[in-house]
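Of the protein chains in this complex, all but one are displayed in their positions.
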Amino acid sequence: MLTYTADEMMTVTAARSLRNGMTCFVGIGLPSEAANLARATHAPDLVLIYESGTIGSKPGQVPLSIGDGILAETADSVVSVPEIFNYWLQPGRIDVGFLGAAQLDRYGNINTTVIGPAYDSPGVRLPGAGGAPEIAGACKEVTVVLRQSRRTFARQLDFVTSVGFGDGPGSRQRLGLSGGGPRLVITDLGVLRPDPDTCELVLTGIYAGVPVSRVQENTGWDLKVSAELAEILPPTEAELAALRDLLASRSPAASPAAPAPVAPAPVAAAGVGD
Amino acid sequence: MLTYTADEMMTVTAARSLRNGMTCFVGIGLPSEAANLARATHAPDLVLIYESGTIGSKPGQVPLSIGDGILAETADSVVSVPEIFNYWLQPGRIDVGFLGAAQLDRYGNINTTVIGPAYDSPGVRLPGAGGAPEIAGACKEVTVVLRQSRRTFARQLDFVTSVGFGDGPGSRQRLGLSGGGPRLVITDLGVLRPDPDTCELVLTGIYAGVPVSRVQENTGWDLKVSAELAEILPPTEAELAALRDLLASRSPAASPAAPAPVAPAPVAAAGVGD
Amino acid sequence: MAQIVTLAEAISAAIRDGDTVAMEGFTHLIPHAAGHEVIRQRRRDLTLVRMTPDIIYDQLIGAGCTRKLVFSWAGNPGVGSLHRFRDAVENAWPRPLELEEHSHAGMANRFAAGAAGLPFAVLRGYRGTTLPAHTAGVADIVCPFTGETLTAVSALRPDVAVIHAQRADAQGNVQYWGISGVQKEAVLAASRSVVTVEEIVDRLDPRPGAVVLPWWAISYIAVVPGGAHPSYALGYSARDNDFYQAWDAISRDRQRFADWLDEHVYGRAAAGHASRSVTAC
Partner (left out) sequence: MAQIVTLAEAISAAIRDGDTVAMEGFTHLIPHAAGHEVIRQRRRDLTLVRMTPDIIYDQLIGAGCTRKLVFSWAGNPGVGSLHRFRDAVENAWPRPLELEEHSHAGMANRFAAGAAGLPFAVLRGYRGTTLPAHTAGVADIVCPFTGETLTAVSALRPDVAVIHAQRADAQGNVQYWGISGVQKEAVLAASRSVVTVEEIVDRLDPRPGAVVLPWWAISYIAVVPGGAHPSYALGYSARDNDFYQAWDAISRDRQRFADWLDEHVYGRAAAGHASRSVTAC
């Protein structure tokens, strides 16, 4: 009987989405955990690129920040921050960008700036854009990882920090966004992908033991379900062991860190049998 | 009796114009000889910057090219070529730019591109612009070093490669050139400086034994002579020794190199008594 | 022309009330000690510029030094919110905080334009986002060759840049290595600069990945060992992740923050380093 949390399922699913030899622009938190799990398991030649300027970092543990020394010390190359954005991200050299989000809409647009309609006196002030707008614009594809709720999966964003498919088909072209946009959204309940015709995110994968109705209840719009909805295999023993090793290798004080910069959403730590 | 050539007088005069602690953007050939002579004599902390990206080079000899290994090995910092132009030259950080020229006009504009009126089928094809236009544009002041003749001191340039004072007062401001422009022209006959009102180059210094008429005969326009025309002191024994040491330290094959990229003009190797 | 002085002298000479100040460092080499000295000298009405304002900017905001923040990501990396920053934005405490908000790529290019002596930089970005609606210094620009529309961002030209580096030599050449961020651009874009260093050595041995800023491009250098703490200086110290975690609780409460500031910043001399022993508090 393998017991694991919803966050572990989410991280394992995210790790599986990365293919060996890809180049991956990694945000901090859960994206970094997933990317390093992929490196530790099926994708040893995954190329990790952090916005701090480290190219090809091979940390043996999950760094707390995108600027930890281990990222520079294990990198193939460390470049300046202007260079990482201008020469490496902007021209579309990076296969996949891994992003978190505070809010996401049906077109995969992302808000990490403010919650509440008034920018100048917001309900919650979030950290802001960081590297996300250009990661979302330029990577060949984008994967978003976030916990799913009616608050995070919003009908209407309070602020568009990073563009997914804008207001639907043709938006990215009109805006001159060279990358492919969000191809995958991974949550603690399942997996969403954009419909190729409408660009709207639809549920294409679901974790064992999670009913579709629960995913829909935790979505702020009328979530469509793919005709080919698949159940996603639970973590293998090897995946779980590798993930827990990775996280345990962080300093004890670092491990309880919330992956999202806002107050953690209440997440059901689903213990699911294997 | 100290014997020296006109070229040696020119180089020594150029070296004397550099003050200790200045930053100097150095072109190859005679400018490099002069800058290194200054470092070897009165200006040990002169900061040499080459367009190959070396900042603070301290070569013990005069390099043949701007990319010789000694320049990188002795530099405080080696940066990329885009960086040397964008971050170091363009913003006006450099005190003095040292340039050569194939043709110069009365406003200190420079031609290093073609001789002859037809660009597409020129009489003589010269190397072109290199770093000169932006050195001429951005350095706080510019010093031009070239042998003087009716051919090199031209009434009308065949091509304006680098701007001095354009067509006179106000030109640099209109063109948005942030640097101060040519403050000094050093030849094998004497020294010219721009008139503060007209921006036209006038003869302000003359070498021992050179009559003013000879300078005027070797100028393609009606050269004005400053009311404060001064005779420039001949090289000291120490200056000459340092210069000859510097040049002797170059490889034997390298020393006969012509400092100007065009066929050398016939220069009187004036042996002048001290 | 680098002058080697004390930290108190450097801050006093370089930073005036109302200045625009960029204290840069991308997680690595953040000039915390210099920031504390700014708080101690009670500078006011500063416009603070930084890609990733984190704890030291949270402190400068909470201490009331700051009128405006120019930034692209304001958080406690890997931990969560900056509570003093949020309190200022959400509740105008201790004073209102004006925001000028960009993306990382935009800020990096704004610094680069400043370093290059250009009034603007061009990038692919901002289009389709809400950012331009709230941010000055972003405009469309059309390529004169292809007709394509791109984005221009205005150059940053701070009055002062403040950075921390591993070493300087006696002449004032500064050397740092590891994650190098946007510090070179910040120093070259600014009118004046302050560099705190771990140590001064006779000669800067070449090091892999090292950036060297020449003495004539620097204004003031002060020796402050550990001056980046709780950030780190590769080869000299490790990032104090425990302090970043602890800051979350310290900064949530106004009084606890004030007490912390009294004890660890106001209560210390310039030469000592404020947050060294904070994990014990």
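So that you can tell them apart, the chains are marked A, B and C in the order they are listed, and the count of residues begins at 1 in each.
Here is the rule we go by: a residue touches a chain if its C-beta (ideal position, glycine included) is under 8 Å from a C-beta of that chain, and two chains touch if they have at least 3 such contacts.
These figures come from a predicted structure and were not determined experimentally.
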Visible chains in contact with the missing one: A, B, C
Absent-chain contact - pick from C:Trp93, C:Phe120 or C:Tyr236: C:Phe120
Given B:Pro44, B:Gly60 or B:Pro82, the one touching the chain that is not displayed: B:Pro82
Per the touch definition above, residue among B:Ala40, B:Leu104, B:Cys139 or B:Leu177 touching the missing chain: B:Leu177
Residue among B:Pro44, B:Gly69 or B:Gly209 touching the omitted chain: B:Gly69
Residues from chain C at the interface with the omitted partner, ascending: 117-124, 137, 139-141, 143-146, 148, 150, 152, 154, 206-210
Touching residues on chain A - with respect to the absent chain: 21, 23, 47, 55-56, 76-77, 86-87, 90-93, 138, 178
Chain B residues touching the omitted chain (full complex): 28-29, 51-54, 63-69, 71-73, 78, 80-82, 85-86, 89-90, 113, 119, 121-134, 137-138, 159-163, 166, 171, 175-178, 251, 253-254, 256-258, 261-263
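Going forward, only the chains that are shown with their structure count from here on.
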Central chain (by mean CA position): C
Whole-Å gap separating chain A and chain B, where each centre is the average of the chain's CA atoms: 58
Distance between chain centroids, defined by C-alpha means - chain A, chain C (Å): 28
Shared interface positions of chain C, touching two or more other chains: 184-185
Sites on chain A at which at least two other chains make contact: none
